[in-house]
Each structure stands twice: as C-alpha cells, then as structure tokens.
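Note that one protein chain is taken out, while the other chains of the complex remain in position.
The block that comes next holds chain A.
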Amino acid sequence: MINLDMGLDPQSNMSLGEKLGQISWSLVLLITAVACIGFAMLYSAANGNFDPWATRQIMRFAVGLVLMLVVALIDIRLWLKFSYFLYGIAFFLLIVVEVMGHVGMGAQRWIDLGFMQLQPSELMKVTLVMALARYFHGASLEDTGRITFLIPALVMIVAPVCLVLLQPNLGTSLMLLMVSGAIFWLVGVRLWKFALVIGSVLAAIPVIWHFMHDYQKNRVNTFLNPENDPLGHGYHIMQSKIALGSGGMFGKGFLMGSQSHLNFLPEKQTDFIFTMLAEEMGMVGALVFLAMYALLLVYGYVIAMRCRHQYGRLVAMGLTVNLFLYMFINIAMVMGLIPVVGVPLPLISYGGSSALTVMIGFGLLLCVHVHRDVRMSRRGMSDF
C-alpha cells in the first residue's frame, strides 16, 4: 500500500518562525517597490509635496503591510472555514450601504467608520473569491458538470452583483462577474455554458441599457465618441490622452508633467494616476511599471500552480485575476480603450478601502504560498 500521507502533511502545524520563513519575501519586496512608485507619483501629483497624499498613503501602506503579513500567517484552513462567514459579513455590509450608506460621488458606496470609509463592494471582491473557492474546493469535474451544482454558486455571485449594481457601481459589478467567470472557467465549467450565458447577457443588453442611470449611459456614449463632448465627459478622456501622449518615449521628467500639474488632468491622484506616470516617465517608464505589474501577476500564477490544494489554487488565481482586472480596467480607461469607470490602480492610486482590500488580497496570496502544502480534505475540515 502506498502511504498516502507520506510527504503530504509536513506543514500542517507549522510554527510561526517556520511560517515567516516560508513567506515569499521577494514578493513582499516587489509589492513594496510598486507601492513606492505610487508614493513618488502622489508626491508629484501634489507638485512635489508629501502632503496631502503621499504621507498618508505611506502610513496606510505601512498599516496594510502589517495586515498583509497577519493575513498571510493565519492558517489557511481557518480562512477556508470562515470563507462563507466573511462573505456573509461583506454581503450584509452591502445591504447596509444600500439602506443607510453615505452618499458620495453620486453613488451609495461607503460606510463611514470614522477613521476610514469602508467600501463593502471592495471587500466583496475578496470574499466572493474566497467563498467560491470554498464552494469549489471539494467539487469534482462531475460536480461542476452538473447545472444543479452550479446554481448555489451562481446565486452567491448574482446576489452581491445586483446589490453593487444598485449602488450604482458598474465597474465593480463587472469585475465581480469577471472574477467569478474566471473561477468557473478554472474549475472546469464547459465552454458552451459560458457561451450560453454571454449570449443571453448580450441579448439582455438593451434591457440593461433601459435600466441604466443617465450618467452611466453618458459614460458609454462618451466612450464611444469622446470628441463629441470635449468639455463634458469626453474632456477627461481627451485630457488624459493629451497628457499621456505628450509624455512621448522618455517622458517629461519627474515633477515636470505639465498637464497633470496644471490640473488639466482630472483626479490625477486617484483614477488617472497612471496617466501622470506615463506623462512624466514616458513610454519607457510606463513599460517598466507594466513589467513590474506583470511580474506580480506571474507571482500569483506561480503560487497558484505550486499550491497543492484546490482552495489555495482558486484563491490565488481569483485574487490574481482580480489584480489584473483592476490594473487593466484602470489603464485601459485612462488610455481611452474602455469607458470611464471608477476603478483605482492598486498600490498606486490614493485611496483608503481599495488599498486595504488589495493588501488583504496580497496577504491571502502569501498565505496560500505559505500553506501551499497544507493537507486539506475535500471538505476542508477533517485535518484541522
């Protein structure tokens, strides 16, 4: 008989020191390096001042770094155990913002915690991944082949997506759908099912269009034709393209981005920070930045592939997709490839709750790495 346990469970109960040793410090370093680019950009956005953004961003990152490590060190089986619970909390908070949320930027998205504003939809981006990973952790290919098996997962996705849409926050709801789609894809849901869903969504677009807010319709319209409305919604995209394009190959130099510094660029410290980076650092700088980001994604992939349990693989892949979506949507938006949707650039954009959830996400990624060889039963609990 082959000893099935052999070599499978050397780390089920690692000491803290062992865990710290297992943390991928090179990933932590890479994260910090990317964040430092963000600090520099915020310093530049404030015309060469640490106030009002850079200092606070550094402090937040420091807090986030600690949080990330804490999350990473917690046993992954605990995260597995509490996946549904955390998902439930995030879902509950989404309902809370819907009922009594703070009105900001024309949409109900935040809960004011006093020291920071909490965006439950950001939290949902992480917890939905965890909950789906938990759901599919023990599922076999036969399971995922059955539609009845998929229905509870679909409910888990559609319910928060609807709430986020109600806020209304088109960008985040699309991100939630895409991450979920990626997980469905990875667990082996057949392609024709995707085709079916995508087809029916396309068919539903006229209906969705009918129920969309005017500002959302405007955004789509403006995206399709920005030059039609140069001082309205198209203004932002036009100005962003001007700033970006005028950066050229080598950029205008740090602190020299005239478009950004003269306020032609809207929201240069948050959603349009990549534009400023590309204006000041040029294409070369932007490529270096994109390469660092791509490296982050590669880390995510490697961690997922090296993980020996389905939960870890799915969490790592989900979070990597999440990170990718953040980056892609943000950068594609500022370059005028997709409509203006308020999605920040993780680690770079100034902001509270997105930075926090991004760090939690990285924490979970590291956690998967630390616990890559933890032995977990299909149900996830037996060996704990």
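Convention: a residue touches a chain if its C-beta (ideal position, glycine included) is under 8 Å from a C-beta of that chain, and two chains touch if they have at least 3 such contacts; residues count from 1.
The rule is short, and it goes like this: contacts and distances are computed from a predicted model.
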{"item": "UniProt protein name of the chain not shown, from \"Monovalent cation/H+ antiporter subunit C\", \"Amino acid ABC transporter permease\", \"Peptidoglycan glycosyltransferase\" or \"Putative ABC transport system ATP-binding protein\"", "value": "\"Peptidoglycan glycosyltransferase\""}
{"item": "Full-complex contact with the absent chain, from A:39, A:272, A:311 or A:324", "value": "A:324"}
{"item": "Sole residue of A:242, A:255 or A:292 that reaches the chain not shown, by the stated touch rule", "value": "A:242"}
{"item": "Residue touching the undisplayed chain, where the options are A:25, A:209 or A:301", "value": "A:301"}
{"item": "Sole contact to the chain not displayed, among A:127, A:167 or A:310", "value": "A:310"}
{"item": "Touching residues (missing chain, whole complex) on chain A", "value": "4, 140-141, 182, 185-188, 239, 241-249, 258-259, 262-264, 278, 282-283, 286-287, 290, 294, 297, 301, 304-305, 310, 313, 317, 321, 324, 328, 331-332, 335-337"}
